[in-house]
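Pasting a structure below so you can have a look.
As you look at this complex, bear in mind that one protein chain is not there, while each of the others sits in place.
Then we have chain A:
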Amino acid sequence: MRPILLQGHERSLTQIKFNQEGDLLFSCSKDHIINVWFSHNGERLGTYNGHNGTVWTIDMDSKSFFLVSGSADNEMRLWSVQTGKCLFVWEFPTAVKRVAFSDDDKQVVCITEQRMGHQGAIRIFDINRDGDGTQQSLEPTSMFHPVGSKATVCAFPYMPGLILTGHESGKVALFDAQTGEEVLSNERAHMDVVTDLQLSPDRSYFITSSKDKTARIHDAKTLTVLKTFSTETPLNSAALAPNMPYVLLGGGQEAMSVTTTSLRQGKFEARFWHRVFEEEVGRVKGHFGPLNTIAVHPAGTAYASGGEDGFVRVHHFDESYFKTRPYGETEILN
């Protein structure tokens, strides 16, 4: 499993994502640039230039037509994946921390930071897919301020009209997209900041990672915790491996204490855990800083990790990965 090292960023990675087909890999980083790569050989296809601050988050629609990005320059931008042109810019009072497309590609949800007297807000925009995409409405279809702990991550679950959020306090909640009312919440889902939230392919369950050193799988409808993966380092990202019963966790020592800890203590490894048995099955070394973000190919044939060290490593799984059955022949549904 020889990795492909993508050296296109000068600063630490913030989020990486495969498109629906898995042929493209998008990455964004603190160096203001969004890159897109061919996932099969690591060749860079192009960049999306325009942001004037750390790009915190990206997402693309299921047809790889539009790319949406959120940045610390208080802007959310819509890009054409194909041409790399910026189609539209939304301006906010504070930085954009998270964006996500809905499964019908018609809506985008974004979280803006709570700062400088402004409350953290969740906004939902309708995306006009007619024409060249430059005709978008500046006004969100709905906007609300979650009370209490601020939201850090969000997504659209399979249930229509609801927004799934993860919060700084470790809370996981469901909000009504129209009224902003909190429909359901699990206050004790985590004990610390929720750092990542990734949905299953059918959006019926999701995995969260947290600084409390655990990752958890939750039911999207009831928000009950189904599985817990306890590690010994703070986690920055967690991903579900489709078609195989594994989850991938990434994290490591806090970025600020990296220089004072050795590689051995840092645990800068991607860990593979069994999704059902909650046991660790393997680790992949490589980064020399904490892992900030992990993404798995939608077909489950490869995964990529982005680190604080500024590198993206793309690993295509070997034949043996698909053949070995460490727990015997048991069929586990996706």
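Here, a contact is a pair of C-beta atoms (placed from the backbone, for glycine too) under 8 Å apart; a residue touches a chain by one contact, two chains touch by 3 or more; residues count from 1.
Throughout what follows, contacts and distances are computed from a predicted model.
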**Request:** Consult the UniProt record of the chain that does not appear here and report its protein name from "Eukaryotic translation initiation factor 3 subunit B", "E2 ubiquitin-conjugating enzyme", "Ribosomal RNA-processing protein 42" or "CST complex subunit TEN1".
**Result:** "Eukaryotic translation initiation factor 3 subunit B"
**Message:** Please identify which residue in A:D31, A:D103, A:D126 or A:E182 touches the non-displayed chain.
**Reply:** A:D103
**Residue touching the undisplayed chain, where the options are A:M143, A:M159 or A:V225** = A:M159
**Complete:** Among A:D126, A:D176 or A:D219, contact with the omitted chain is made only by A:D219
**Fill in**
Note that chain A touches the absent chain at residues 20-21, 40-41, 62-63, 103-105, 158-160, 202-205, 213, 219, 221, 226, 232, 261, 264-265, 275-277, 327-328, 330-334
